[in-house]
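Every protein chain except one is present and positioned as in the full complex.
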Amino acid sequence: MSLPLFLHFQTRHAADIRADGIAIISPSFFKPRTAEMLRTYLREVISVAPTMPVYYYHIPSVTGVDVLGRDVLEGIEELIPSFSGVKFSGSDLMDFGQCVSYSQPHWSCLYGVDEQLLAALALGAHGAVGSTYNYMGSHFNELMAAFERGDLVQARTIQFKMQELISYAKKLGFDLGVNKQLMIELSGLSLGPPRLPVMPCAPSVALSIVQKYHSLFP
Amino acid sequence: MSLPLFLHFQTRHAADIRADGIAIISPSFFKPRTAEMLRTYLREVISVAPTMPVYYYHIPSVTGVDVLGRDVLEGIEELIPSFSGVKFSGSDLMDFGQCVSYSQPHWSCLYGVDEQLLAALALGAHGAVGSTYNYMGSHFNELMAAFERGDLVQARTIQFKMQELISYAKKLGFDLGVNKQLMIELSGLSLGPPRLPVMPCAPSVALSIVQKYHSLFP
Amino acid sequence: MSLPLFLHFQTRHAADIRADGIAIISPSFFKPRTAEMLRTYLREVISVAPTMPVYYYHIPSVTGVDVLGRDVLEGIEELIPSFSGVKFSGSDLMDFGQCVSYSQPHWSCLYGVDEQLLAALALGAHGAVGSTYNYMGSHFNELMAAFERGDLVQARTIQFKMQELISYAKKLGFDLGVNKQLMIELSGLSLGPPRLPVMPCAPSVALSIVQKYHSLFP
Partner (left out) sequence: MSLPLFLHFQTRHAADIRADGIAIISPSFFKPRTAEMLRTYLREVISVAPTMPVYYYHIPSVTGVDVLGRDVLEGIEELIPSFSGVKFSGSDLMDFGQCVSYSQPHWSCLYGVDEQLLAALALGAHGAVGSTYNYMGSHFNELMAAFERGDLVQARTIQFKMQELISYAKKLGFDLGVNKQLMIELSGLSLGPPRLPVMPCAPSVALSIVQKYHSLFP
């Protein structure tokens, strides 16, 4: 039942450099059919660094895996003592709510669909991880602060602007290549070109989205 | 470009009995490929009762129609002067947020996925329409009241219980037949058996869900 | 467990005009979850005309119903004595093959995806029903004749040309509106405009496809 060796190397490496934790995504070529298959996989990946904090990274639209996040969490703390939570990048908020509800005190349920973060906060999300935060982080911090102080009107205003921007970008082919270009243009984060099959963003596309950004967040 | 006659009869009948409004779902056999096709269809259905308030009923998981709700709303008030809003039964809350954001003052954006109503309230839902409200309405009224007064902890507690109930029912084959039986058992609403292809609920299934309900909402 | 009355009216009408048979599609709003639900529905539709030949029309890409055709056929002859076969409009040819293999001598397994008819013939299809046959019927008759006499090279040549035409049309937005226009242009079958939400075909699109047709079938 061995895994590819490089998964163990990577996990061991994360422990060696004293990473704060690792997030493990489901395999998607041969897909687990049950929560038990997925839990067993997570335990095996982390077995070489058993005290490393580990998160289950749930992203069904990418993996095509049809297993509820909540079902993966069932009894996982006995199987993986260092289990620390879930990054939930899905739009099924019944499943997310049930993850939050089942969550142990030392776990974190982090939400990953930036376009609807406010919805997840209402359901008790403990935090957020997402790619657009690389250039829109300050606006999302404002959104979260507004939410914390009970100012839903303000939180909603920021979320709606962000939705308008992403919706606009999607019609132009928003992907990781576009996202990396936006990081450069808006945050000065130059992380190199995307890896194939993602292609670099056409300058006209980036320019158009940047203008939209400045019109929404002047 | 005529529609089946009975759609016009039904619409006309709704006007005759002075219904408060009608909700129109997308055709799903030949599916509209664009928002324009769908808008043109809505206008044609309502053409025999042009002052009747009309809602677009967005439920992509059932219709299989891949058109954003927000795109349907684009310019619809010029096409259908009596347009009154959307019943949004989908889990894409970026799309729902954009419907709310684009909504005219006299429209209503009603949310239809009961299991995640709280998320939609955070995004500004103006109301809710759903099948479980036939027997859980009082709990949802409490949820909405808690939300209104800013008590998210209480709202979340109710939503989580409701998620646990529906999640439990889903593993037993939750469908309209089960739902009708729950209406009888929990609210005394005896509306007759479901229509085929939905089958009546097995008594053991109904009993099991009713017990779960009473354990969650004692 | 009553059905909408108009389904019974339509079935009764078909019997009155001495139609050769009727084909029944699965309901798709409330979707059957099991083959048994779907069989029970078919029996109820046909109950007002119990000697009328009846076909199950399997088209999962349109209905979104996730039930195998073969499972619907299980034991159906005892439930519906006038059952006469299946129109199979799906691309799962294991399921189609199993329908053919299970088929009773007086049934017909008709195939409905014109673009891959030759594949279904190889698996034993008893006939074909499809929309493009309204203007390409003579070519498909040649394809079937070539297949019958064992000339797969010729059959394949015709199928490939037809695939090229449909593939070309799909990139231009092939739908029922386009199909109706092609019926007019290529066969002189003027059946009126499509019903909403399908829109009439833009003349430039029809012209372009007609030219492609003539280049492929000079």
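Which chain is which? They are A, B and C, in the order written, and residues in each are numbered from 1.
In this section, a residue touches a chain if its C-beta (ideal position, glycine included) is under 8 Å from a C-beta of that chain, and two chains touch if they have at least 3 such contacts.
Nothing here was measured: the structure is a model prediction, and the numbers come from that model.
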| said: Checking the contacts here: which visible chains does the omitted one touch? | reply: A, C
| message | Just to verify: which one of C:Ser82, C:Gln98 or C:Gln154 makes contact with the chain not shown? | response | C:Gln98
| task | Among C:Gln116, C:Gln154 or C:Ser187, choose the residue that contacts the chain missing from this document, as touch is defined above. | result | C:Gln116
| remark: The one of A:Val48, A:Met183 or A:Val198 in touch with the missing chain is A:Val198
| note | Where C:Ala23, C:Leu79, C:Leu152 or C:Met183 are the choices, the one touching the absent chain is C:Leu152
| Given the full complex, what residues of chain A touch the hidden partner chain? | 1-4, 6, 26-33, 36-38, 40-41, 44, 62, 64, 173, 175-176, 193-200
| task | Mind listing the chain C residues that contact the chain we can't see here? | result | 70, 91-94, 97-98, 100-101, 113, 115-116, 118-124, 150, 152, 155-156, 159-160, 163-164, 166-167
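The rule is simple: only the chains that are shown with their structure count from here on.
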| Quick one: how far do you have to rotate chain B to sit on chain C, C-alpha fit, nearest 5 degrees? | 180
| said: Centroid from C-alpha atoms only, then distance chain A to chain B, rounded to Å. What do you get? | reply: 29
| query | At which residue positions does chain C touch at least two other chains? | reply | none
